[in-house]
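Pasting in a structure now, in structure tokens, and then I'll have a few things to ask.
Removed: one protein chain of the complex. Kept in place: all other protein chains.
In order of appearance the chains are A and B, and numbering begins at 1 in each one.
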Amino acid sequence: MSGLIVEIRDVHQTFRISAGTFRGTRPLRAVNGVSLAIEQGEVLGLVGESGCGKTTLARMMLGLLEPTAGSILVKGRPIQEFDRLEIARLLQPIFQDPYSSLNPRKSVGAIITLPLRVQNDPRPETWRQRVEEIMTLVGLQRRLYNSYPNQLSGGQRQRVAIARALINRPQVVICDEPTSALDVSVQSQILNLLQDLRRELGLTYVLISHNLAVVEHMATRVAVMYLGRIVEAADTDSLFKSPRHPYTQALLQSVLTPDPLLGVPDAQLGAAYPNPLEPPSGCTFHPRCPHAMPHCSAVPPRSVPTAAGHVECHLHDDAQGRQRLAS
Amino acid sequence: MSDILEVASLAVDIPLAAGVLHPVQGVSFSIGRGETLCLVGESGCGKSLTALAIMDLLPRTAIRTADTLTLNGEDILNAGEGRMSDLRGNAMAMIFQEPMTSLNPAYTIGNQLEEALLRHRRVSRRDARDRAVMLLEKVGITAAASRLRQYPHQLSGGLRQRVMIAMSLMCGPALIIADEPTTALDVTIQAQILLLLAELQKEFHMGLLLITHDLGVVARVADRVVVMYAGQIVETGTAEQVFAAPRHPYTQGLLECIPIPGKTRRGANLGAIPGMVPTLIGDIQGCRFRERCTFAMPACAADVSFRPAEARDHVYRCLLTPAECADNFHRKVPA
Partner (left out) sequence: MAPPQDAATEGIVVRAALADGAIIEPTPATLLRRRVLGHAGLLVGGGVLVLIVLVALLAPWLAPHDPLDQELARKLIPPIWHDSAKATWTHPLGTDGFGRDYLSRLIYGARISLLIGVAAMLISGVIGTALGVTAGYFGGRVDMVVNFIITSRLSLPVVLVALAVVSLVGNSLWIVICVLGLLIWDRFAVVMRSSTQQVRNLDYVAAAQALGCSKARIIIAEIMPNVANNLIVVATLEMAHAILLEAALSFLGLGVQPPQPSWGLMVAEGKGYMFFDPWLVGIPGAALFALVLAINLMGDGVRDVTAPERRN
């Protein structure tokens, strides 16, 4: 059951953004040195807000984008050594928007058959039957085979996307906000489906979401991203019970549980939201951190191992920090 | 304390090729000064159309009817477009979901803020500008004076939404209608914006109609809650009543669907509401939820009226008694 499927080593992705006519380009460090190891069978939750780089990281994991630095290993081999069909058999995505993740001109059957077609799957006479089997597995009625996406609801479309991703039995499924665009009642259906499928097919998930309640429910391990780096990683229970990084704490505080006796929490983050094109110096979180110390703006924190994972914060690194924590 | 907004039996009908669509049927509620009312439901329940109906911003083909629709005592049901145009942005303001598209990208923030005031009041541009600066600072935007010269695309989503809030306050409205104001924003920004709305509401003593599908937002922010399903109100009460003791099976179903850190067991299946929203075209009878309800009875096929739960101001539209409902809920969600 265990074993590393995907290993991400100090991966960077820098885009060049035009700085204006005749002014050349500026770098946008979407992913700024991320290291992650994904074990078989786990559900890794990747949380962060917009601009943190989680979607860019997902694209690199899928082989859709080549890192500008660092390496990604899949089952021990560098991802560049795989051809695109091999990668497709191992890693598959599920996207957020069910309305744009299906080709509107293709029928459901054609969409779900495409993976078999691309892989030149032998015995095409079995394709229809296999497509119908997976449709049943994800809870779609067989008679929808000839329907088109515009005839389906959001939940049904997301099921089609799941069927498409799973028909070739990949090992890792990267779910990028799989339920954010769905209604609450449909969301729970899809989440239950994802959990059942994981058990039945032995899948490994990377679950990208900004919804921490969903992540807490589904993930076994969580990594928190901020401006292109992982600022904290831990197993789910530890992260939610005792978050170490001030950003994680603020995130968790901001989760609005349906408790009418509580009001809206004030995470004291300040209004300034960083511009990824001009990241703050030192620890990129320092302008918003309620516990910032003088040297936080000068020295970037290094990754410190903790009992449950690791954290990047001066508060947990040096004596001064620890003193501040204790006070 | 007179109500700012009073709505009684509001209905919207839209004739289509396939028949007449009834996206809003018999909606009644009222909002008092300083009160926050949340209209919550999933897509297709009619909550956004209700807001548009109140503002009279429905599509041309839609037909709006109501027994009462008053703003500060003034009838806005039969008011002409001229009067409504005077009231919009003035006595009642609306904040939309998508801050990217609700600000005009061709004009500066300052220009749009000032126009919002100058349209309704005879003041000098300098006075308008001063008020804009004051409100921008109030919504937490630093260096407000220099921001006036910025264009919407130069601001982040959270800042844009703050500008929208400031713009809605320019004329000192009595009522603000916010349609999913934080859905497109990040989690940390969402909390800030909601806090801001609450503060401003207290300070300016306004009524706030907040439309959302996010139950967490509703619980934390609402004074009163209106739960809508398939165009009808299915439950109304204070936030505490509806969340601590939900009575309608749909409300209960919704609450069972959401994962709550610390409460829902990891790996266990979440509750689910089977089936899909029914069609809203043509003559519809009976409880709209009956095809998805675990407790449906033959009697549900006839129209169901409201009944009170334990407290008089907590009502729900179901044939089951409050005790039966409470029982059902506790069986599924142990306290």
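Heads up, the rule we're going with is that contacts are C-beta pairs under 8 Å (C-beta built on N, C-alpha and C of every residue); 3 or more make two chains touch, one makes a residue touch a chain.
Being a predicted model, the structure only gives us computed values, none of them experimental.
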**Complete:** Checked against the full complex, the residue among A:54, A:164, A:229 or A:310 that touches the missing chain is A:164
**Fill in**
By the document's definition of touch, the residue of B:9, B:61 or B:104 touching the omitted chain is B:61
**Request:** Using the definition of touch stated at the top, determine which of B:49, B:254 or B:325 touches the missing chain.
**Result:** B:49
**Prompt:** Given the contact definition stated above, which residue among B:68, B:111, B:150 or B:183 touches the chain not shown here?
**Reply:** B:183
**Request:** Among A:92, A:204, A:236 or A:254, choose the residue that contacts the chain missing from this document, as touch is defined above.
**Result:** A:92
**Where the missing chain touches chain A, by residue** = 59, 62-64, 84-85, 87-89, 91-93, 95-106, 114-115, 118-119, 141, 144, 147-148, 150-154, 156, 161, 164-165, 180-183
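As a working rule, only the chains that are shown with their structure count from here on.
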**Asked** Okay, in this complex, where on chain B does chain A touch?
**Response** 42-43, 140-142, 156-159, 162, 186-192, 194-195, 198, 213-222, 238-240, 242-244, 253-255, 257-262, 264, 266-267, 269-273, 276
**Prompt:** Of all residues in chain A, which touch chain B in the complex?
**Reply:** 49-50, 153-154, 183-185, 187-189, 191-192, 195-196, 210-214, 216-218, 236, 240, 250-251, 253-267, 269, 271-273
